[in-house]
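Here the complex is missing a single protein chain, while all its other protein chains stay put.
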Amino acid sequence: MPTILGQNQYGKAETRVVKITRDGATHHIKDLNVSVALSGDMEEVHYSGSNANVLPTDTTKNTVYAFAREHGIASAEQFGIHLARHFVTSQEAIHRARIRVEEYAWERIATSDAREARHSFVRTGQETRLTQVTYDGATWEVVSGLKDLTVLNSTDSEFWGYVKDKYTTLKEAYDRILATSVSARWRFHWTGDEEPVPDWETSYAEVRKHLLQAFAETYSLSLQQTLYRMGARIIEHRGEIDEVRFSLPNSHHFLVDLEPFGLKNDNEVFFAADRPYGLIEGTVLRDGCEARIPVDLTNL
Amino acid sequence: MPTILGQNQYGKAETRVVKITRDGATHHIKDLNVSVALSGDMEEVHYSGSNANVLPTDTTKNTVYAFAREHGIASAEQFGIHLARHFVTSQEAIHRARIRVEEYAWERIATSDAREARHSFVRTGQETRLTQVTYDGATWEVVSGLKDLTVLNSTDSEFWGYVKDKYTTLKEAYDRILATSVSARWRFHWTGDEEPVPDWETSYAEVRKHLLQAFAETYSLSLQQTLYRMGARIIEHRGEIDEVRFSLPNSHHFLVDLEPFGLKNDNEVFFAADRPYGLIEGTVLRDGCEARIPVDLTNL
Amino acid sequence: MPTILGQNQYGKAETRVVKITRDGATHHIKDLNVSVALSGDMEEVHYSGSNANVLPTDTTKNTVYAFAREHGIASAEQFGIHLARHFVTSQEAIHRARIRVEEYAWERIATSDAREARHSFVRTGQETRLTQVTYDGATWEVVSGLKDLTVLNSTDSEFWGYVKDKYTTLKEAYDRILATSVSARWRFHWTGDEEPVPDWETSYAEVRKHLLQAFAETYSLSLQQTLYRMGARIIEHRGEIDEVRFSLPNSHHFLVDLEPFGLKNDNEVFFAADRPYGLIEGTVLRDGCEARIPVDLTNL
Partner (left out) sequence: MPTILGQNQYGKAETRVVKITRDGATHHIKDLNVSVALSGDMEEVHYSGSNANVLPTDTTKNTVYAFAREHGIASAEQFGIHLARHFVTSQEAIHRARIRVEEYAWERIATSDAREARHSFVRTGQETRLTQVTYDGATWEVVSGLKDLTVLNSTDSEFWGYVKDKYTTLKEAYDRILATSVSARWRFHWTGDEEPVPDWETSYAEVRKHLLQAFAETYSLSLQQTLYRMGARIIEHRGEIDEVRFSLPNSHHFLVDLEPFGLKNDNEVFFAADRPYGLIEGTVLRDGCEARIPVDLTNL
């Protein structure tokens, strides 16, 4: 046979689970999109179609729902750990499980007597929170993150002093809008059951806070500089994080030329362009740590 | 000629304009997506291709940018009024202008000293605000609204007592999740330059507040009942509004059957389904007023 | 009560039904997305939440599946007629039914012996076919159409002789790309069970053919002229159609300025822009017929 099987994985993707926890009349909500990918002794199903080692993807979906009931959803990370451990330890043929989770945030609706509603929610709609838990029976890897967090500085951004070749026409800018839609992933130092487990909920809130502050407080000479400052700020403040990777579209806001209409445009009116966009990607590492987050950040 | 021309309109759609207003070091942002549709003496361009009456769509785009500079953007509604008036009064061949605006909201980033950043913003990402201004040289119609405001009640919703025919298999529900992504449009009473102009910004904030409160505070026997209460609450509280129309997908959250796994599911674990979904649409009117919002709410 | 109920409708949207018909080893496929909207005596469900007149949306979904089995799917239009008739004639409280259908086309895969596979298909992925059937117990209205049919003429398009005002900067064009993504709806003359029923499948294929040919064969001085020629060609050739409406984005392909690089660009290299875009909408009518297709074409 001139062909062989390489890396492979399978599972149910995008199982949408909503968990309501009732604390008297006060309800809490967790809203997740869970994707399971399993690897192991899977040669035969590829070569001959024998499913003898295949736990059906329908079963991985059922497990997500059953575990939401059995273990609750304290955090996306903790829920992913429960699932990954289960698949690797309960099925001999499965050697590695990767659980990806998207989480959608909800906030309470304010009622007419200015209190928080106890069981009425409105989706915040801002960034989507992400996590990926990988387990091979010995070592854990947790990479969390977010996507679609759209931010903008209306000043304190410049771009000049760059290389000019024969195809360069861009004018230097000494005061421009800097805008991007942040996609970020950060890898936790934690790899083993014996180590103390991070507080996943606090960690997320703090990383997000530092990321936003670094964006706001960096006087930027290039989006790369801002990227690095965001990553460094996270690593400096959060000992549980060893590595951060960003994918940052440079969402161009072009100053509109209003001179033909006899008008000045002193950084007031901009055209927000869709495509093309600059795309700035990079990893920031705690010194001495290895990079493990892939170069291309994928959807989940 | 066996064919004739019917209703027609043209213009530039989806002009993305961002307006920064500097109040010292504190900046303000308005972020709009503006679509212009003009009608009038346009037979010849259709029949023979003569553009003698056609103001180019490129010009309508330029006008959006120039007006952002000349008039500012106090509100999406006010900006639409400036534009509609301009096209109808400055071009003899144009008899009617319809301006549609989507508005994206931004909030200030909190800085590390717990203040609001002065020129750094994060997009709220919740609902998209909408308005449509129509002017024919004599009468104004302003229909504002929103889309993609996703809300959920985790209890206080029932559904029973419905018609059963030979294709009915649904079980009655006495405690269910009620969730929807609100698309709403509301028409203002204001139609003329002599009447006092509503405070568009306050009106939007108040309509949104009443809509959310009515959703949260209605014990619901059907989504139709909730729809009606949301509309009625708006009209009862906001004298400037005569008509409200909703398009409400019933975003089904199905209780997962965990019995095969020996688990109870006492309204805790749900599958959030995508398609199909119920779609509940309806108009609520101030008594004595006419319905003018079309049955099908379109994208803008 | 200061508020009253206006137009309202409800039903299950986006029921995805795939019907396989086996003709020996040769299979045929119909792939539809069906949305049901019902109206009638629905005041009480809005005012008090009484569902006594409400056939559940779940039942309308079941009916779609049962009818696919009972009646087959000869065409989207015929299937819609079966459904609309059923809801209006079987439920006293329902006075009007509107069935919308999206249809996705598949073609047979070519096998290695250069024949057509008998039960293997690849989705064509071109336009989506649409129909809307409305029935009020007495009169039928069938509006069919398509969306996302993307077409381009690389020459034979000009744009000049237009109005110039103070905001006009556009240069006249004597040879440009004309491109659009056609969204069209056409209304059939047929309104009653006594009249001969159109051959829905042939009609669709012929309308699509004439639309494409008119686009290709019109030397265009404006997209409005092309729109009119497409509509007129359909009405001239297809006696079963009384009215056509188009929504045509002018998908701008801008000639890139290569002069800064010492290169000529003789209509060779273009930037395909996303937004903003011109939006040209219009109705073409058979002389003597009334316009009934709404101004704004909605998604289905």
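When the chains are written out, they are named A, B and C in that same order, and each has its own residue count from 1.
Operating definition for what follows: contacts are C-beta pairs under 8 Å (C-beta built on N, C-alpha and C of every residue); 3 or more make two chains touch, one makes a residue touch a chain.
Since we're looking at a predicted model, the values are computed, not measured.
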**Request:** Using the touch definition up top, pick the residue from C:Leu130, C:Val151 or C:Leu297 that touches the left-out chain.
**Result:** C:Val151
**Prompt:** Touching the left-out chain: which of C:Pro2, C:Gly125 or C:Gly239?
**Reply:** C:Gly125
**Message:** Considering the whole complex, not just the chains shown, which residues of chain B touch the missing one?
**Reply:** 166-167, 169, 260-261, 274-275
**Touch list for chain A against the chain that is not drawn** = 1-16, 35, 37, 42, 45-59, 61-63, 66, 90-91, 93, 159-165, 167-170, 220-222, 224-225, 227-228, 231-232, 235-236, 243, 245, 249-250, 275-287, 291, 294-299
**Complete:** Absent-chain interface residues of chain C come out as 16-22, 27, 29, 31, 62, 65-66, 68-70, 106, 109-112, 117, 119-127, 148-156, 177, 209, 212-213, 215-217, 253, 256, 258, 260-261, 263-265, 267-274
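Note that only the chains that are shown with their structure count from here on.
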**Asked** Taking each chain's centre as its mean C-alpha position, how far apart are chain B and chain C in Å?
**Response** 24
**Centre-of-Cα separation between chain B and chain A, whole angstrom** = 30
**Multi-partner residues of chain C (each touching 2 or more other chains)** = 167, 169, 275
